[in-house]
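This part shows subunit A:
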Amino acid sequence: MSASELQRLLDQGRFVVTAEIGPPRSASGEPIRKHAQSMRGYADAFNLTDNQTAMSRMSSIASAAILVQEGLEPVIQMTCRDRNRIAMQSDVLGAAALGVRNVLCISGDHQTFGNQKEAKNVYDIDPIQELMILRRMRDEGRLWSGDQLEVAPQLFLGAAANPFADPFEFRVARLAKKVKAGAQFVQTQSIYDMERFERWMEMVRERGLQEKVHILAGLMPLKSHKVALYMKTKVSGMSVPDPIIERMKAAKDPKGEGVRICVEQIERLRAIEGVHGVHLMAVNWEEIVPRIVQEAGLRSR
Partner candidate 1 sequence: MSARGRMGVVICAWAGGSPGKLGVHSLAEQARTLDQVGPVEIIDRICSPVGQEKLGALFRSGEADRFVIVACSAFSKETLFRELARASGINPYMVELADVREQSAYVHDPQKALEKAHLIMEMAVARSRLAQEAPVQVRQSRSKRALIIGDGACALIAAKHLREQGIEVALVTEGSGFRIPDRLAKQREAFERDIDLLSHDPGFVIHAQSRVIHLAGRLGDFSMSMSSGQSTQVVTCGAIVLACEALEGDSQTGPPGDVSELESVLAGKGVLPESIVVLAEAGQEWGADAGAFVRGMRAAMNFKMKRPKAKAYVISRDIVSPGKWESEQRMAQDLGIIFFRSNERPKMVDAKHWALKDQTLGDIVIEAEAAYTTRHPKYDPEGIARVLGVPVGPDGTPVTLEPRLRPEETMRRGIFLCSSSFEPSPMETIFTDALSVTSRVAEALLGHELLGGVVTRVDQEKCSACLTCVRSCPYSAPFIGDKGKAEIPIEDCQGCGICVSLCPSKAIDLYHYGDSQIGASVRVAVRGGAQ
Partner candidate 2 sequence: MIIGAQKPLKEICSMLEGHQNILVAGCRSCVAICLAGGEKEVGVLAESLRLHSDLHGKGWRIDEVTVERQCEKEWVRGVSEKVGDKDAVLSIACGVGAQTIQALYPQVRVMPGLNTSNMGAPEEQGVFQEKCGGCGDCVLHLTGGICPIVRCAKSLLNGPCGGSQNGKCEISPDVPCAWDEIYQSLKRLGRLDMLDEPLPPKNWLPSRSGGPRKIVNDQALFTIEEKALRGKRE
Partner candidate 3 sequence: MKVIGFICEHAGLPAAVLAGERGMQYSPDVLLVRLPCSGRVDVVHLLRAFRDGADAVFLAACLEKNCHHLYGNLEARKRVEQAKRILDDLGLDGRRVELFNLASNQAFKFRDAAEEMVRRVEQIGPNPLGVKK
């Protein structure tokens, strides 16, 4: 069984690029294949979101399987919202059998954000516990119950981190907990407030966490002034500084400006000790990823 390509690149010390692909609200895999075509060579791995914002879409595992067929490296996101520990372990086994090696363990947007607010959430376990369970499956070859697995999954375990949520001073402590629970890489919430991120990274380095976990800085290119404002005011756990809002407002070509901001951010991030890559979340705008990667001078994969 082959190991994670993403893990190999990171362990080699390569500055990686991961990009997010939103699975379609469709029973056809074509949209995934299309994204795969256009982004091939522009990112090292691709995150498949798991019913993002609590709206039903094609499953992240199925979408990932299509990417594997296309010869690309998927990262599946697995929320605690929709599965209890039984489903979680079974899904991970299935995903591994289909060639998935990277799992991002997250709590998931609360169902009240979605279009089926009345759904019962699961939250049998939380993401830290998810990491613990998956690590045991991999390292001990056992289910959480202790039962032996015939073949253990090979997994590269990831977690999310939000440097912009509160309480700020506890954020790094919680990251440490995730690392302790088994996180090997971390993808952050999209960063606009570079100062706050840098402060957070300082705190990460104080604890030496950057030695233990690969931090991939999350970036979401802005499409318009409206989107920027929305991010600032409507999205919980997001900090968008005013100068960025102003730039988007003043821009004649807002999309171009969004790309420029993103590229500048990548440059700045590359200089930060402990940041081992970027994670591009171009929600509903996946086609812009190649241009950003190109302009950021990261097109060599």
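Rule of thumb we're sticking to: contacts are C-beta pairs under 8 Å (C-beta built on N, C-alpha and C of every residue); 3 or more make two chains touch, one makes a residue touch a chain; residues count from 1.
Candidate selection criterion: all candidates are chains of the complex that A comes from, given by their letters.
Note that the structure is predicted; figures quoted are calculated from it, not measured.
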Touch-positive candidate for subunit A in this complex, from 1, 2 or 3: 2
Partner candidate 2, residues of subunit A touching it in the complex: 80-81, 85, 107, 109-110, 112-113, 121, 123-129, 132-133, 144, 160-162, 165-167, 170, 173-174, 176-177, 180-181, 189, 236-237
